[in-house]
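Removed: one protein chain of the complex. Kept in place: all other protein chains.
Let's look at chain A:
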Amino acid sequence: MGAQMMRGKYVIAGIGNTAFGKLGLDTVTLNVMACKAALEDAGVDKVDVDALLLKTPTSAKEILYGQKVAQAMGMQPRWGGAWDQGGAANLTLINIAMMAIETGQCEIALVSYADNPRSGNRQVYGRPRGNDAAYGWFSTAAGYGMIHRAHVAQYQTDPRAFGEFAIAVRKHGAQNPNAQLQKAISMDDYLASAWVVDPLRRDDCCLVSDGAAAVVVMSAEKARQLQVREPVPILGIGGAQESYDVHLRPCLTTTQAARSAKLAFEMAGVKPADISVAQIYDCFTITGLMTLEDYGFCDKGGVYEFVRDGQIQHGGRLPVNTSGGLLSETGTPGLPLVLEAVRQVRGSANLQVPDVRYSLVSNQGGTMHTHATMILGA
């Protein structure tokens, strides 16, 4: 199998990010800030970067966006462009970078994402859904609400399962000085939280944030040549997608996360029980819970037993979203989770998990339309 041969052959050589919150800066500037920080962390000069891969800003898509960022970086990378796949695009671009390096198309890739919906335009999250807007079908949240309801109906999922997820992530975010929302909540707070789109409460929903994050990808061999200080090996990576809109899916309670994870776990040669710490994409609490199930950390419908009593909090069985995830650190999708997964392997996380051997991260996009999984390790 080709995938297994890639195990450990590529590394995240550097990471960088901006502050998160309301920044009042354009997305090109934010990308440059994150890329500069990532290059400094890797100890790499921009002239040596020959691929600049970006996720399109969710809130305002632009033509030739990748080239705009390259221009602002003063770079002429051989490879460059902007990928549109929702939040899964970040890990997909790391995957593409690995494949491009493997085939000799480039040697050092920057993968970056920035958006500014908090100070800019956040209408994308409340947008009408084609002709179905006539029925009042608007927003990103509502699609997740449909999935949340279907999960509760099929498995009698305890509302406290969603609460446990939010409580753990918010508790971690409250201890992260760079988190946009540093406010822990209790189960009572969660259950009293106002409806947005029932069954979604305010505390089920991620933040809307300005911010950017970036990573440098290269081969482990190249990292040795360049004497990169703290390269973190990519042991497994995978992706899969549902494609269909929520209302056209034959089943709302399964996602392609399972297929994505299978590839990443097989490539890494590990099982869910081997994972020390996980950054699980949490645009909504249902996303986090279903990802835990679909990754095989527990049975379908068994997620409350898995998360209850603080088991996904720092110090618990599987600490999840140790920097605060999308619910607390930043709504900036995907890459900030990758950065935290890297810090956990390096031993430099704010809420460090001891003896991290395998550090997992999930990304997903749309309304569970797209998914990607990565396993990093020492």
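Convention: contacts are C-beta pairs under 8 Å (C-beta built on N, C-alpha and C of every residue); 3 or more make two chains touch, one makes a residue touch a chain; residues count from 1.
Convention: contacts and distances are computed from a predicted model.
One chain of this complex is left out of the view, and of "Rubredoxin", "Sugar ABC transporter permease", "DNA-binding protein" or "Cell elongation-specific peptidoglycan D,D-transpeptidase", the protein name its UniProt record gives is "DNA-binding protein". Note that of A:Arg7, A:Lys55, A:Arg129 or A:Arg346, the residue touching the chain absent from this view is A:Arg129.
Considering A:Val197, A:Ala258, A:Val338 or A:Val353, the position touching the chain not shown turns out to be A:Val197 (whole complex). From the options A:Leu252, A:Ile275, A:Val338 or A:Ala372, the residue with contact to the chain not on display is A:Leu252.
The chain omitted from view is touched by exactly one of A:Ala142, A:Ala240 or A:Ile312, namely A:Ala142. Remark: the residues of chain A touching the chain excluded from display are 126-139, 142, 145-147, 149-150, 153-154, 194-200, 246-249, 252.
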